[in-house]
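Missing here: one protein chain of the complex. Every other protein chain is in place.
Chain naming follows the written order as A and B, and within any one chain the residues start at number 1.
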Amino acid sequence: MFADYSWSELGSIFAMQGFAGLILFSVFVLMALGLAIIFGQMGVINMAHGEFMILGAYVTYLCSNFFSTYLPALFGIYFFVAMILAFFASGALGALVEWGLIRHLYKRPLDTLLATWGLSLILQQAYRSIFGAREVGVSLPSWLLGSWPLTDLIEIPINGLFVMSLTFLIAVGVYFLMFRSRLGMQTRAVVQNRVMAGAVGINTERVDRMTFAIGCGIAGVAGSAFTMIGSTGPTAGQLYIVDTFLIVVFGGAASLLGTIASAFTISQAQSTMEFFLSGSMAKVLTLLTVVGILMLRPEGLFSLKIRR
Amino acid sequence: MTSGNSFLTRQELLGLAVVSLLILVVLPASVDIFRLNLIGKYLTYAFVAIGLVLCWGMGGILSLGQGVFFGLGGYCMAMFLKLEASTPEATKIQSTPGIPDFMDWNQLTELPWFWEPFHSFPFTLVAIVALPSLFAFVIGAAMFKRRVGGVYFAIITQAIAAILTILIIGQQGYTGGVNGITDLRTLLGWDIRTDSAKYVLYFVNAGLLIAVIVAAQAVRKSKLGRLLVALRDKEDRVRFSGYDVANFKIFAFCLAAAFSAIGGAMFTLQVGFMSPSFVGIVPSIEMVIYTAVGGRLSIFGAVYGTLLVNWAKTTFSETFPELWLFGLGALFIAVVLVFPNGLAGLYRSYLQPHVDRLLGVKKPADDDEPASDAVPEAAARAAE
Partner (left out) sequence: MNTVAPTNNDFLLSIEKLTVSFDGFKAVNDLNLYVDENEIHVIIGPNGAGKTTVLDLICGRTRATEGSIRFRDKELTEMKEHEIVRQGVGRKFQNPSIYEDLTVFENLEISFPRGRDVFGALTFRRDDEVVERVREISRMVFLEKLLDKQAALLSHGQKQWLEIGMLLIQDPELLMLDEPVAGMSVSERVQTAELLNKITEGRSVMVVEHDMKFVEDIAHRVTVLHQGKILSEGSMAKVQADPKVIDVYLGH
């Protein structure tokens, strides 16, 4: 399959596909980070995670419309406002869902899975009723348009670069939140020993709600970032949910670094293969490899040997 | 105390009689053939739901990939029927006559090797059950031997459903792609599209379903059934009582796969086509809701749950298509939060006391339902 290309062309192909892979990587990381908190730290399967992300995307879409109609002068910075709003919208919905649904099911993860699937169906239909079945896109401010030529053959789109930097910042933020902040410490304490954590004065219910809300909020930010590179439809969240869960499990559910490493591996493998095979076969092969490895090494790539 | 050994208690005989009466007499007598064919289609999902009672309700193994086995069974049958429909005479306008039309459209010039054996009807019948069971065995052996269970198993089976769907859609030339395998006409020369054939197929399907109900009931009443409940509850205790736990899980998963595959094959026969839309994530998880509505542990409940949900789906999608997804979503949440024991639970609370009085049963059934009314927490063991 390589015979038709010269070396320099091959190099450029790999670089371009590598960059396409990096954008895919950013999307995966953004989606997986929220899930890594909710699933990895709390052990809750949230099948509606994609819909929380789409909520963020719709908030961004509304913001973009609002700014272009009422505040065109500030359109250049609408995205930052949208991101913050997306965080709070998805986070608030997350807190509500935790209160109404998840907290009754902490000891029944399989039931949580079914209930959140039901929630995802409801949200999808709600989006469809409110925003219509068609996909919507946001208009980008001018400074995000265009691309940056690296060589004759390689061009780097600026919105891609922006999303990647954003991903990096959010990942660092999540790291500090989970491993350096008081809430992160409390979350991990509650996960490891709920009774003890309660006994030393941690309000475990509040920690659960906050953690879930933050995980959903991050999904909202991810959705916001997602609008930079793609359009949003009611069922867009569903498309990625399986990949995202695989990424988190593949990385070793409790490891943030593992999540990022596995997102990187999967996105690079998929986008590199995509050039030579059809897109669907690239995806089949990637997912099949991941599932195969998970069958051989169910604890994922990064995990600790623990004393039972 | 030894009555737990008897194959069917009086209540269960009654249950079997009622469900047989309903699907063999009442429904065929009260609806036209179009509706009956539709009900026959629903009943093919009941095969999947019964399998899920064994592996999820009893064994605590939630598979979100049952559509894979339903689909494999259905595709095996569809491949046979398609080959029968693709005689050189019937396809002489194609550039390569004698191969299925979609292959010709995709510039295939000969039949792929894995299609060849499906010229044989006996092979097809064996393959319908054997291929999905074998696939389930491979998945089950790989995962249960390594003690992967709970939510991880659910996620992996879901991923497998996703992979198979993408593969089928992507490999158009070999599988018929997103449209599936369509335009199926005859089974061994017998036209399956006529009304009389649809009647016959309905009754074949109903008969098979009753056979599967009896088989599932037999497994459930055996020590293996009690072991499944036991290992859902305390897997380590079973293991440290000298059992190789993985083998029992593999058996339950394979049996569920075989049941689903029979349902899939009957689906193809009754509906006349098979497509990837019955394989993927969405249909697979919807099949779980049938079992949940019926009441997880109840084999009869699974049949009623399937009929009820599908009836609701058809009714709602005809009149208020927008409301259906809200309704289905709410159903998922309700069976988890409000009615964890589904129809079977409602029956036990409201109807069974009266039925028992009529049957002259003094005590509550000895071990009709292994579980108490509450959903055992272990049914959804922590993600470990």
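Some points to look at:
The criterion applied here is as follows: contacts are C-beta pairs under 8 Å (C-beta built on N, C-alpha and C of every residue); 3 or more make two chains touch, one makes a residue touch a chain.
On a predicted model such as this, the values are computed, not experimentally measured, just so you know.
The hidden chain makes contact, of the residues B:Val68, B:Val148, B:Leu201 or B:Val219, with B:Val219. If you put the hidden chain back, the residue from B:Tyr174, B:Phe251 or B:Tyr347 that touches it is B:Phe251.
Of the listed positions B:Val48, B:Met77, B:Ile99 or B:Ala230, the one in contact with the omitted chain in the full complex is B:Ala230. Residues 1-2, 4-5, 219, 222-224, 226-227, 229-230, 233-234, 236-245, 247-248, 251, 366-367, 370-372, 376, 378 are the ones on chain B that touch the missing chain.
Quick note on the criterion: only the chains that are shown with their structure count from here on.
On the side of chain A, the complex with chain B involves touching residues 43, 45, 101, 104-105, 107-115, 117-122, 124-126, 128-129, 238, 242, 245-246, 249, 253, 278, 280-281, 283-284, 287-288, 290-291, 294-296, 298.
Contact residues on chain B toward chain A in their complex (touch as defined above): 56, 60, 62, 64, 139, 142-143, 146-148, 150-152, 154-156, 158-160, 162-163, 166-167, 169-170, 281, 285, 288-289, 292, 322, 325-326, 328-333, 335-337, 340, 375, 377, 379-383.
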